[in-house]
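Shown here: the complex without one of its protein chains, the others still in place.
Take a look at chain A:
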Amino acid sequence: MTRFRPRAIWLLLPAAVAALWIAQQFSWATRFPKAWELPVAKTVSKSAAVVTDNLSWLTRLFATAIEVPMTLVVALLSEGGALTLGGFALDLPPLSWSGLALAVVWLGWRTGGPGLALLQALGCAYLLFFGQWSAAMLTLASVVIAVPFALGAGVVLGIVAWRMPRLDRWLVTPVLDLMQTVPAFAYLVPTLVLFGFGPVSALIATVIFALPPMARVTTLALSRLPGAITDLAAMMGCTRGQALWRVLLPAAMPMLLVGLNQTVMMTLNMVIIASMIGAGGLGFDVLLALRQLDIGRGLEAGAAIVVLAIMLDRQGRVLASGWSRGQAVSRRRGLGLVLVLGALLGTTLLGQIHAPLRAFPESWQVTTGSTMDSLVAWLNVNFFDTIEAVRVFLLMNLMNPIRIALASAPWLGVMTIVAMLGWVLGGWRLAVLGLGVGGFCLVTGLWDETMTTIYLCLTAAILSVSLGVPLGIAGHRWPRFGKLLTLAVELLQTMPSFVYLIPVVMLLRVGDVSAMIAIVAFAVTPVIRYTMAAFEAVPPALTEAGTVMGCTSGQMLRHVQLPVALPTILLGINQCFLFSLAMVVITALVGTRDLGQKVYIALTKADVGSGLVAGLCLGLVGILVDRLFRAAAARIAPQEPSSHA
């Protein structure tokens, strides 16, 4: 359709040269003049203050409404406590650890067989013996509360978007895009201001964060239903409600359940992050340990997060795939359920008399904290030179050059290049988007921070690609290695982004290199996954044709596999960049000086305006990068003959 515009490239070069020339002549073109900036952040803060002042009754009402179920679940799972409802006070004991663990293992057994049961048992054992149970249950309580809200809102929004394609196209999709690219941190600021420090605002931020994927999946699942299903609904004489609830949603359920699993994982991720505004639980422990540089405790709590994530993820997946095979709902499970609930209740009641049933005895608990401390100390003593050499090498040869180039680049030149790139790849709309995004960063006075962010992401992307693509290719070529790789990638993806920071900081101290390694560890996963998938998807007929032509494996790679796989790999790199952006914010905790830091500072000061504006900057940059990559991928893709008719 849209042919490549070679002439545009010839425009690109002189335009960039001209911009650079102007930048050298006039200082205003190098550094954006302060006088041209607009007080966006201040205005936002002021209007937020007005909203807060006038709507405090609403937010308070809202907070109270959420607090009741929240207290209930938290009391039951974690701490016990009193639930007060208009005068009545109900004293709730926490559910016994033994009963809960039994229930978890039983569920694993019934749905996933002995393998899953073993996994869940080991998980519970870790949490119990390492003294993480109570914190983990607090985290779980937040997840349990947040998921239904995110789920309900997501499904409803998804249905609305599906019913009204025009609304979807012009409002819902762009807003969801923004919600997904604006980093989680940025949500915390306004919720903090509206609802105050505490579990309720953490919950609200979590719900907002976890909602977009569910809405997306719902819209997608509904619109991807085979035509026969929608026709069937019409031909059976369904009303709109019947069609939706009896036919379409059930038929879309396998995909919706995948979305549900994703929602659970995102919720967990966000609950960890939200510990900054008082969510408590494992995230808070990690945060505390990070601040105190308490290596052992940080690692243990971090590992507990990973354990919890894996347990939730595996159980969720089994439930999702089991449902679509129609096996999750069986009629003969009644007895087991009754027994387990009985055990749960029994142990809880007995726990009132017999303390060890109520709380896991402390004398049984172990900690590896001191061992970990000494291990890290030992590593630092013995490998300091090696680690330092790697650190300095990265800094001197890769990071600093990019940082300096970006930091010293005149804004006019950067804007010109972005606009031209947008125009070449995707036409004038993309060029305008590029200018808009750049302009926003300029007038809000966040240009330098944006450049630092891009420097971090760019470096991380370069590292991730040079690491991930070869790994992915190797994983495709040697299937056994590929399996291991898939397992590792899945594990890495299950881990909440927060956790990545712990080991890096332990070994490399705070700074850009630590941030970089954490970002790469997080962002390399999509590159590996997409590369493997892209190579899998190369039609066998093509590789066979290559073999018959007598290609060596190198020639096959260069002439057959890479060209066909490239569009998909490009999408993987796109994901990598977006992952990096999301992680950059979190690395603000280890002292980077980017947009994330701005958000983080705004969070500590409860400054809505700068928090939101910096968050928006990040989100907009994310969207721009996303659109540029997609346009590039689309430009490459149609050159191959379409084999999928």
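In this text, contacts are C-beta pairs under 8 Å (C-beta built on N, C-alpha and C of every residue); 3 or more make two chains touch, one makes a residue touch a chain; residues count from 1.
In the analysis below, contacts and distances are computed from a predicted model.
J.: Missing chain's UniProt protein name, "cysteine desulfurase", "Imidazole glycerol phosphate synthase subunit HisH", "ATP-binding cassette domain-containing protein" or "Elongation factor P"?
T.: "ATP-binding cassette domain-containing protein"
J.: In the complete assembly, which of A:Pro250, A:Pro401 or A:Pro539 touches the absent chain?
T.: Candidates A:Pro250, A:Pro401 or A:Pro539; residue touching the omitted chain: A:Pro250.
J.: One chain isn't shown here. Among A:Leu232, A:Val443, A:Ala474 or A:Leu492, which residue touches it?
T.: Of the candidates A:Leu232, A:Val443, A:Ala474 or A:Leu492, A:Leu232 is in touch with the missing chain.
J.: Which chain A residues touch the hidden chain?
T.: 226, 228-229, 231-232, 234-239, 242, 246-247, 250-251, 253-254, 323-326
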